[in-house]
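Read the structure below first, then the notes.
Only one protein chain is missing; all other protein chains are in place.
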Amino acid sequence: MATINKSAVQQIVTVLSNKRVGAYHQILLNVGDIVKSCRPGNFVAISVGGDASKMILRRAFAISRTSDSSQYGGTMELIVAPHGAGSRWLCAQSEGSELDIVAPLGTAFGIPTEPINALLIGGGYGSAPLFGLADLLKSRGCKVDMLLGASVGSKIYAPMEGKRSVNSLKIYTEDGSMGETGRVTQSLLEIIENRNIDVIYSCGPMGMLQAITELVSATEVIHQCAVEESMACGIGICMTCVLPVTKADGTTSMLRSCIDGPVMDGSSVRWDLVGKVPDSL
Amino acid sequence: MATINKSAVQQIVTVLSNKRVGAYHQILLNVGDIVKSCRPGNFVAISVGGDASKMILRRAFAISRTSDSSQYGGTMELIVAPHGAGSRWLCAQSEGSELDIVAPLGTAFGIPTEPINALLIGGGYGSAPLFGLADLLKSRGCKVDMLLGASVGSKIYAPMEGKRSVNSLKIYTEDGSMGETGRVTQSLLEIIENRNIDVIYSCGPMGMLQAITELVSATEVIHQCAVEESMACGIGICMTCVLPVTKADGTTSMLRSCIDGPVMDGSSVRWDLVGKVPDSL
Amino acid sequence: MTMPVDMSTTLGNAWFPSPIFTASGCASSGKELAQFFPLKDIGAVVTKSVMTKPRHGRPTPRMAETPSGMLNSIGLQGPGIDAFLANDVPWLLEQKARVIVSIAGETIEEYSTLARKLRSISGISAVEVNISCPNVENRGLVFACDPDASRRVIDGVRKTIGGELPIIAKLSPDVTDLPAIARGVVDAGADALALINTVLGMVINIDSMRPHLGGKTGGLSGPAIKPVAVRAIYQVHAALPQVPILGMGGVSTGRDALELILAGASGVSVGTASFGNPTALIQIRDELQTLLAARGFATLSQAVGYAHREEGP
Partner (left out) sequence: MTMPVDMSTTLGNAWFPSPIFTASGCASSGKELAQFFPLKDIGAVVTKSVMTKPRHGRPTPRMAETPSGMLNSIGLQGPGIDAFLANDVPWLLEQKARVIVSIAGETIEEYSTLARKLRSISGISAVEVNISCPNVENRGLVFACDPDASRRVIDGVRKTIGGELPIIAKLSPDVTDLPAIARGVVDAGADALALINTVLGMVINIDSMRPHLGGKTGGLSGPAIKPVAVRAIYQVHAALPQVPILGMGGVSTGRDALELILAGASGVSVGTASFGNPTALIQIRDELQTLLAARGFATLSQAVGYAHREEGP
C-alpha cells in the first residue's frame, strides 16, 4: 500500500554477539527475513535504554553487513561507537539481549549495471556500510578501491574479511597512529585520476562528505554519499532530519535524510546551506 | 553533626542472590558495615531503573534481616513484591548487579527491656521485618507469637528459618488457600487475652494497621506499627510521606513517616484523618 | 471483563470509529505510517499544519531529545495548501482514513484563506486550527497566547467555512489562563478544542555553548509533558463540560490515553510516541479498549470526564 518505508518492519530481535573492535562495538543481530530487503546504505532504528528509559527516540545505525547463510538464519551486523547514553547502552547489551528495531530504512547506494571503477571512502564508523557495498560491487564486476580515515587508529574500522572484497585499501589518520598521516581527501583528485574512478561512494562525517563533493565538483565523478543528520523518527514523520537539496528543476528543498537519504547525490546537497534555510519559496 | 538520618549512608552495593519465594523476591545484598546500624523496622531506599531511567525517585523497602557473620561480611535481605515498574526492575536484578542504596532509614521497633509477651502481625510482605524482630525479641527473653495474613497463600512470606524464633505462627488467607480462611484481626482480642500479650508489633497494609489499632484501643496492649506511605525522598526533605499523628499535648501534626516512622505508636496515628488534614492550627 | 466496548467518538458533528488519532505534525501526511498499519484502523489522521504557501521551515538542528521528551523546531515546513489538497488529501481518502486537516497562518486573513480552500473539499471530517503560531501583525505574539487574536482567528474561519465542518481550535498551554482562551474560541465558533500543543522550551548545547536548536526555542513534547496535558484538559473540561476535547501530550500507552479521557478528552492524539514506536497508535487503541472493558465501561463516552464525577466510590 505505502510507497514510503516500503519494506520496513518493526521487530524484536536478539543479539547474537557483541565484540569490541578498536573504539567500536561490532554487534551481530539475529533478524530473520529482514535481511532479504536490506541493501547497502540502508539503516536500522533501534529503541534504547529498556522499558523504563527516559530516552524516547530511536537511534539510527547503518547496516554494516547482512548475511543469510549463517547457522542463525538472517543476521545483521552493526558497528557502533559508544557516543552518548543511547549508543553506550546499546554497546552494553550482551548476547541474548532483545532489541526493538525498525529496518530496513532509507535509500540505498545505487548499484551500477556496468562494471565501473568505484572508490569507497569511509570516515570513522562510516566504513561500516562500505564493506557490504564492496562485496556487492565486486560481484557486479566493479573494481573497488577504498580509503578510510579517522582521527586515530582505534577509530579505523577495517575488518580482515572486508578487505578481501577491495582491490586496495588506504588508511589515513590525523595523528598518524595508523596508515598515512592526514585526511582521506588529501590525495583524492590524484587517486581519481590515476585509477580512473567513475563513482565515489562515501559515508562519514558531514564535513568529509562536503569536502569530497567540493573536490570532485570539477570532475565527471558521481558522488553518492550517506549523510548523517540528527533523526527523531527515522521513518519520515517528524521532519527533523532535513537537508537542503537542489532538485532537477533547480529549486532547493529541505528533504528528509531518513526517506530521501541517507544516500544522496553529493552534488545535489547544498552543503553551504546545511544548518541554514534556503531563501523563502 | 546531624540528629536526623544519623546513621544513614549512601552506598553502591552488590546483589548476592535473588530468589523467587511465592509472590515475592528474596533479595540478598552485600552491604558491608551498614548492617551494624540497622535495626528491625528500618528501611532502605533504592534507586531503580539504571542510568537512563525515567524513574527519578528511590523505592523504599523494609530491611527484612541483616547478618554480619556470613562469608560475605554484612548482608541485608529484602522481600520485594513486583508491584510496579520500579519494584519489577529490582526483582529482575540478578546476582552481581550493583544497586545504589541509602540505609538505614527511619525509626525502629522499640525493644522492651523486660521479657514481655509479644505478638507480631504481618500482612503480605509486611512479615519481612518481623522475623529479624522476632530473633531480637527472643534473645531478650520475650515470648513471641506471630500472625500472618494475605489475600492468597503465595503472598504469605514465612521462611523456614524464621519460624524457629517464634513460639507459634498462625496464618490467615482471605481465599483460604493457606492456613485459616479470613483475616489476622478476626480472633485478635481472644489471642491477646489468651496469651497475655503486652505488645503488638505490626507491619502491613494501612487498613490492617488501622483495624488492629481499633481492636486494641480498649485494651492495655501497646501497638507499634510500621506504616507505609508513598515516599518521594525517604530522608525527610520532601514532606510527601506525612501522617496525622496526635502528640503528647493532644494536638495533631502531620509527621513524616520516613523520619518519625515507619514505626509509630498505632494509638497516636489519627487513622480517621489519613488522606485528610486535621483542622487548621 | 471482556465485553466489547463501543470505542466510537464524536467531535462536533464528526463521528470517528476510534478515539485514537495521529497528532498534527507527527504523522506527516500519512503515507509514511501506512507501511506499519492501515490508516483506516485509527480514528483519524490529523495532518501536519498546512499554510497557504510552501515553506522551508527552520534551520537544523530541529530536534533535541530531553528527559522523557523532545524539543522540536520544525517551523511548519510544508508544501502549501494547494499541493496538499491536490496530492495528500485524495490519497488519504482513498485509504478510507478519516481526515482532519490542520491549518496554520501568520495573519488572521491567512487562516480565513485556508478555510476558504478547505470549504470546497469533500470528505474531510474536521479542520483543526493550530493557533500556536506567531502573529506577524502583532510583534510575533503567538495567536494562542492572545485571547483577542485567537478569538478573531476562529471567528474568521467559522464565517468562511460555514456551519458544517467542525472546527477544532488547538490551544497552547503556555498561557496564564487557559480556560479563558478556551471560552473565547468556543464563543467565536469552535466546536471542539485540541489540548495541548507543545510547551515552549530550550536546550543549550554545552559544547557550542549556544542554544542547540536552529530556531533557538522549540516545542517540548512526549511523556515529560503528560501531567501538563492532563491538568489542561481537566481544567478546561471543568470550565466547559459541554465542549468536546481532543486531548494530546505525552500519550504513549493505553493507560496514558485513559488518563486523558478520564480528565475530559473525547479523543486522543498521539504524536511523539510514534517516533519511538511506529505502531504506537494501534497498541494504544487496543490497550485502551482492554482498560475500558476491565473497568466496566460499555462505551468510551461513559469514561469521558469520569474523573470529575461527584464524591462517592
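For reference, chains read A, B and C in written order, and residue numbers begin at 1 within each chain.
The rule is short, and it goes like this: a residue touches a chain if its C-beta (ideal position, glycine included) is under 8 Å from a C-beta of that chain, and two chains touch if they have at least 3 such contacts.
Note that the coordinates shown come from a computational prediction; the quantities given were computed from them, not determined experimentally.
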{"item": "Which displayed chains the unshown chain touches", "value": "A, B, C"}
{"item": "Touch with the omitted chain, as defined above, among B:L57, B:C91, B:L136 or B:L215", "value": "B:L57"}
{"item": "Of B:G22, B:G41 or B:G236, the residue in touch with the unshown chain", "value": "B:G236"}
{"item": "Those residues of chain B which, in the complete complex, touch the missing chain", "value": "1-6, 8, 10, 47, 54-58, 100, 102, 229-230, 232-233, 235-244, 253-254, 259, 274-278, 280-281"}
{"item": "Contact set of chain C toward the excluded chain (per top definition)", "value": "64, 66-69, 71, 145, 174-177, 199-204, 206, 209-211, 216-218, 220, 222-228, 230-231, 234, 250, 255, 258-259, 262-263, 291, 295, 306-307, 309"}
{"item": "Touching residues on chain A - with respect to the absent chain", "value": "54"}
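One rule holds for everything that comes next: only the chains that are shown with their structure count from here on.
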{"item": "Chain whose mean Cα position lies farthest from chain A", "value": "B"}
{"item": "Chain whose averaged C-alpha position falls nearest the assembly-wide average", "value": "C"}
{"item": "Between B-C and A-C, the pair joined by more C-beta contacts", "value": "A-C"}
{"item": "Distance between the centres, which are taken as Cα means, of chain C and chain B, whole angstrom", "value": "47"}
{"item": "Multi-chain contact sites of chain C, meaning residues that touch two or more partners", "value": "67-68, 223"}
{"item": "Per-residue multi-chain contacts in chain A, two or more chains", "value": "54-55"}
